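Note that one protein chain of the assembly has been removed; the remaining protein chains are unaltered in position.
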Amino acid sequence: MPYSVAVAGASGYAGGEALRMLTAHPEFEVRRATAHSNAGERVIDVHPHLRSLADLRFTETSPEQLAGHDVVVLALPHGTSGAIAAQLPDETIVLDLGADHRLTSAADWARYYGGEHHGAWAYGLPELPHADATRQRAALVGARRIAVPGCNVTAVSLGLVPGILAGVIEPRDLTAALAVGPSGAGRALKTNLLASEILGSAAPYAVGGVHRHIPEILQNVRLAGGVDPTISFTPVLVPMSRGILATVTARLVPGTDPAAVRAAWESLYADEPFVHVLPEGAFPTTAAALGANTALIGLAVDEDAGRVVIVVALDNLVKGTAGAAVQSLNIALGLPETLGLPLDGVAP
Amino acid sequence: MPYSVAVAGASGYAGGEALRMLTAHPEFEVRRATAHSNAGERVIDVHPHLRSLADLRFTETSPEQLAGHDVVVLALPHGTSGAIAAQLPDETIVLDLGADHRLTSAADWARYYGGEHHGAWAYGLPELPHADATRQRAALVGARRIAVPGCNVTAVSLGLVPGILAGVIEPRDLTAALAVGPSGAGRALKTNLLASEILGSAAPYAVGGVHRHIPEILQNVRLAGGVDPTISFTPVLVPMSRGILATVTARLVPGTDPAAVRAAWESLYADEPFVHVLPEGAFPTTAAALGANTALIGLAVDEDAGRVVIVVALDNLVKGTAGAAVQSLNIALGLPETLGLPLDGVAP
Amino acid sequence: MPYSVAVAGASGYAGGEALRMLTAHPEFEVRRATAHSNAGERVIDVHPHLRSLADLRFTETSPEQLAGHDVVVLALPHGTSGAIAAQLPDETIVLDLGADHRLTSAADWARYYGGEHHGAWAYGLPELPHADATRQRAALVGARRIAVPGCNVTAVSLGLVPGILAGVIEPRDLTAALAVGPSGAGRALKTNLLASEILGSAAPYAVGGVHRHIPEILQNVRLAGGVDPTISFTPVLVPMSRGILATVTARLVPGTDPAAVRAAWESLYADEPFVHVLPEGAFPTTAAALGANTALIGLAVDEDAGRVVIVVALDNLVKGTAGAAVQSLNIALGLPETLGLPLDGVAP
Partner (left out) sequence: MPYSVAVAGASGYAGGEALRMLTAHPEFEVRRATAHSNAGERVIDVHPHLRSLADLRFTETSPEQLAGHDVVVLALPHGTSGAIAAQLPDETIVLDLGADHRLTSAADWARYYGGEHHGAWAYGLPELPHADATRQRAALVGARRIAVPGCNVTAVSLGLVPGILAGVIEPRDLTAALAVGPSGAGRALKTNLLASEILGSAAPYAVGGVHRHIPEILQNVRLAGGVDPTISFTPVLVPMSRGILATVTARLVPGTDPAAVRAAWESLYADEPFVHVLPEGAFPTTAAALGANTALIGLAVDEDAGRVVIVVALDNLVKGTAGAAVQSLNIALGLPETLGLPLDGVAP
């Protein structure tokens, strides 16, 4: 019998993708979708692509509506999931797609988000290596509370940590510039997210060290053994609905043999089902990861610049959000990690 | 009486934009457009947007076809303009939109392009400051041979040189990641330039220090006083036909007061008609520069990362190519520098 | 001395384009821009592409703010311009970019818009032929009140009226399906106008005879001599910021020689500066009209289907709105009709 699942905040893009991926999974059954402002409406009127859920209607978002399900996925605005989660039974598996339970440092939380810090949950990036040679995967086995990473964080972290762990790139003075689709910003009615503004244009935002994903990236780099990391991080909105193409650079550690660099990435991800290092000279596009739970990585050593360039492509709503949630859930429940998760992208 | 102008290689995107801008200029008259593979066809059948030139037909590209005009604009593939230019009369003003006459270093030319090095012409980036406090503009007055910069080079150089000149950023360990539209790659029939490949996707290319615009950027940084500069440079194709959004970062020189950084950019460009530094907290989009001869610059100091982030937006075909040509031509001929050049973009 | 111009509702896309085109015109000077919700802000903060107006700020929209200018352009929501216009001096030239003064029939107004009918002004489509062989242009000479047509209306009407006037197509059972960019829907914060919804998708709206532009099209067809016209009209939002590509079909009048059809369009538009009939076998794209005040028309007779297919491309914000306003204003003031209006598009 499948696990019963409820998705809270299911009228947004992240919630909608969670509905889609959970519905496609053989061991889950979506029994409830909540959405405050759409309560009473049919799911398919808000998400006309979700034909499988043609008979489901949104209900109010409340602990009462969410209780009684085996799994609850919270796709709520930052700062709101903590209070709801606190009222759910301990035995319920709760996944937070928002930021409330990602940061271990209360100081980071206070600086970048503000309000009450709820503490960190098991972090839903299974591939993340720790300095002690374990991976984050271990912490997800049997977990009952899971914080799904930010989408940009996943892209940048997966790009950096192999080199940090292997000691071939320096953790200080990292840079990342990301081409990102607007779906990562959610379904909010903001002028800068209108199609007329975004079509034919590229637009940076949160420039200069103020983006909320920065402390989360640095937290991951430290877990991989990076001491006192710093990063210049700039996202740029481009006219594609989904996708993140992260161009990440790091200084090559002096004395490192450039020919040895690639091995750090290839060895760390050799057995990972969803992270793929492309051959020398090949670099990924976001189209190749669209709809798939994969992160694709291309790598080059620029000896003139003294930097390693790592390009990471993923789908912000899949490996960046809902796919990561399902992957983590598979691990938590002892199911095969790849179950129900697409490996192939939808292209062109 | 207007100057008579010929454009060679006018069937491509750069040549087409040169036709458009020269036609709109009150002092120029386009009398000839050449295009090897389209000779005999009407210009409007190849460029259906150029209604003003409905009566013009392409002719063969040859020195004979180009001779006898006051101005010749070469929009030819790299490596081919040098030979043609050598056969044009000295008194003709020749502008090369290609790379053949940009690099002063024969070694750079040999490494990045190969073949015969034709030597450098007056460089068509009027705003570029030299370490001696003059600007490149001076070299363009009365020039008869002008090399128009590469489009990515213009974006990155304009972003960097104020800080280099003022000594507030370090010339070593620069980084640049650019979101660029495919028109910069020309009208070539390549699979990776097909709409099906580019729509909905972001795709990096020339990753890892191999892009031909790198030596040209470094040449400009050195002119502004930067010693032994290095840059990690990564362009990413995104689904917009035109535009470059360059995210450039540089290390803040130790001991620099962050509050003093912005003044370097504002003072250098205070009187420039086409380069605009946005107010604190504002960053440009490519849409705001589309069709205009402007470069728009946003600036932030990221003290945590120890880097200055400079975001530059421009239209690769205008300020990045044909507009730069017309601006340089205005200077060369003693016309008002802004004559015939649009300041306002076409948006949304 | 240039005419002083005020634009009301200048923070939207139509108003912004009016500002852009009026600024580029040698005989007009934009002295005032009003915008209720943006009063006090700089124009350039709302329209970052309008560098020429860097020193202008929005003021409140009121008759007092608009009085005292030679020309007032109203870019206000439907139903609001009538009241404002009624309070402006008779000698002021007033152009309404909205719908309030387009329809001559009070019944049409009541059915499609509702509220008070303000009556029709001189209609700003100079090329529109009347059954008596005059053109709409005549009514614009010296006009002090001008209603600028709807953008879709211009595309469909220009496509149909030559055949109607010549009697080669039937006015009954017309069809039109339009691919349109979202800028035509304005800067409204609606979910269906978000980039995430529009990127990668095509979306019909106002299907089945309910679109407000229908009575206006039929009014124009009747003016050209069409008796009891009917039209099936369907607009489809597609992922381009600007542009209308109208595919219009009409039944060939029985007995008409198919070879004679094309002449109706060619002869009517032979001397029109802004409407261009492409050669046999050629059809227009919206890119070719982007930023230009042109309407491009392709034409085919489908004898099997018994229909003439007319494809019309134009820029909804230029020939569809602000360019039409300037063209009409040129005529009203006795200036050359083409003054200050671009003939060449911005492509690719």
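The chains carry the letters A, B and C, assigned in the order they are written, with residues numbered from 1 in each.
Following the convention adopted for this analysis, a residue touches a chain if its C-beta (ideal position, glycine included) is under 8 Å from a C-beta of that chain, and two chains touch if they have at least 3 such contacts.
Note that the coordinates shown come from a computational prediction; the quantities given were computed from them, not determined experimentally.
Within the whole complex, the absent chain has one touching residue among A:155, A:203, A:289 or A:329, and that is A:289.
Within the whole complex, the absent chain has one touching residue among A:106, A:189 or A:343, and that is A:343. For the options C:11, C:247, C:294 or C:328, the residue in contact with the chain missing from this view is C:247. In the full complex, chain C touches the omitted chain through residues 173, 175, 177, 179, 196-197, 199-205, 207-209, 214, 230-234, 236, 238-243, 245, 247, 249, 251, 283-288, 290, 298, 300-307, 309, 311, 313, 347-348.
Contact residues of chain A toward the unshown chain are 13, 16, 20, 23-24, 45, 47-52, 183, 199-200, 241-242, 276, 282, 284-285, 287-292, 294, 296, 342-348.
Summarising the interface, chain B meets the missing chain with residues 13, 181-183, 187, 189-191, 193-200, 239-241.
Criterion: only the chains that are shown with their structure count from here on.
Once the centre of each chain is set as its mean CA position, chain A and chain C turn out to be 45 Å apart. Residues of chain B in contact with two or more other chains: 199-200, 241-242, 284-285, 287-288, 290, 347-348.
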